[in-house]
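All protein chains but one are shown at their positions in the complex.
Order as written gives the chain letters A and B; numbering starts at 1 within each chain.
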Amino acid sequence: MLLLGQLAGVAHGGGRQRNPPCKEMTVYYHNILYDGTNTANATAAFATQPTLLSRSASINDTYFGEIVVFDDPVTAGPALASEPVARAQGFFFYDKKESPNAWFAFSLVFNSTAHRGTLNLMGADLMAEKTRDISVVGGTGDFFMARGVATLRTDSYEGLYYFRLQMDIKLYDCYDV
Amino acid sequence: MLLLGQLAGVAHGGGRQRNPPCKEMTVYYHNILYDGTNTANATAAFATQPTLLSRSASINDTYFGEIVVFDDPVTAGPALASEPVARAQGFFFYDKKESPNAWFAFSLVFNSTAHRGTLNLMGADLMAEKTRDISVVGGTGDFFMARGVATLRTDSYEGLYYFRLQMDIKLYDCYDV
Partner (left out) sequence: MLLLGQLAGVAHGGGRQRNPPCKEMTVYYHNILYDGTNTANATAAFATQPTLLSRSASINDTYFGEIVVFDDPVTAGPALASEPVARAQGFFFYDKKESPNAWFAFSLVFNSTAHRGTLNLMGADLMAEKTRDISVVGGTGDFFMARGVATLRTDSYEGLYYFRLQMDIKLYDCYDV
């Protein structure tokens, strides 16, 4: 085992060539959080109470540690009423003390004539960045064994209870179905 | 960046050929939830209270947002008393308002003469489907760098506090150990 004092680590070379994506799509994720009154419309809910840390008087409320579970609509266009293309099922939580920041893990569940199957994603949603990348770590059905990167961009934000993310998904591992 | 109005996206071809699995196994996962009295037997517990949304009077109780943490037995045959082959350590949560549906992330921890190492899985457990696929996103030890698909089937269901899933695991990326 090498102990490396430098982050740079040891690169042994042999990196693979980076080919263009074998599949790409842009979709829109709508998080519609339960606010106590919108039972019919809500597709997400806080699963936990605020942490003691997030309620500490000496920090602003950045929801540190609060977990949201969702079964959110994913559409082809930005409008919530545009063509539904998938459900996003999973969770995120706020994870930074000083400012809002989140971490996501979820499945995109496709069930239409165009696509049937799932993509599984996880990664850091660095909300202070204009765009941020998370990983597509697996897939099933039409997306058998897929891998890639999804770029998130906050497209709309209406307080705590609604936000929309544009997701540009690029797959670099594709298999014949 | 291409903006695609259609879900179909852009397929650039180049999909890899899909080979047969390099390894497959069928195992049985037993979720034994703490019910307030079964301390000795329970291997799983609700980590959270019901969400406000799940308690809303206008929906049936589908446990929306409730998180279960588990260290569950995994056996070679359907019977709980059959040969233990792994522990499943991880969590799931219920994530649908209208009907029971879940999302899983966990490790299968193997520690026997047959196998030593872990498989890491995540994905949507679409409970309304007879079978549903989740992703094997990584592995360690004997399962170094494994990837694949696990097909889940609800094999037995006894109310909220016990269910059994048949897991057909097929690995498509295997490495010599």
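As a working rule, a contact is a pair of C-beta atoms (placed from the backbone, for glycine too) under 8 Å apart; a residue touches a chain by one contact, two chains touch by 3 or more.
For clarity, every value in this text was computed on a predicted model and none was experimentally measured.
Check B:L53, B:A102 or B:M122 against the missing chain and you find that the one touching it is B:M122. Annotation: of A:D35, A:E83 or A:D133, A:D133 touches the absent chain (contact as defined above). When the whole complex is considered, the residue among B:V109, B:L126, B:A150 or B:L165 that touches the unshown chain is B:V109. Those residues of chain A that touch the chain absent from the view are 1-18, 48, 51-54, 56, 58-59, 64-67, 93-97, 101, 103, 105, 122-124, 126, 133-138, 147-149, 172-173. Considering the complete assembly, chain B touches the hidden chain via residues 19-27, 34, 36, 39-40, 42-43, 45-48, 67, 69-71, 76-77, 83, 85-86, 89-91, 105-107, 109-110, 112, 114-115, 117-118, 120, 122, 137-141, 144-145, 168-169, 173-177.
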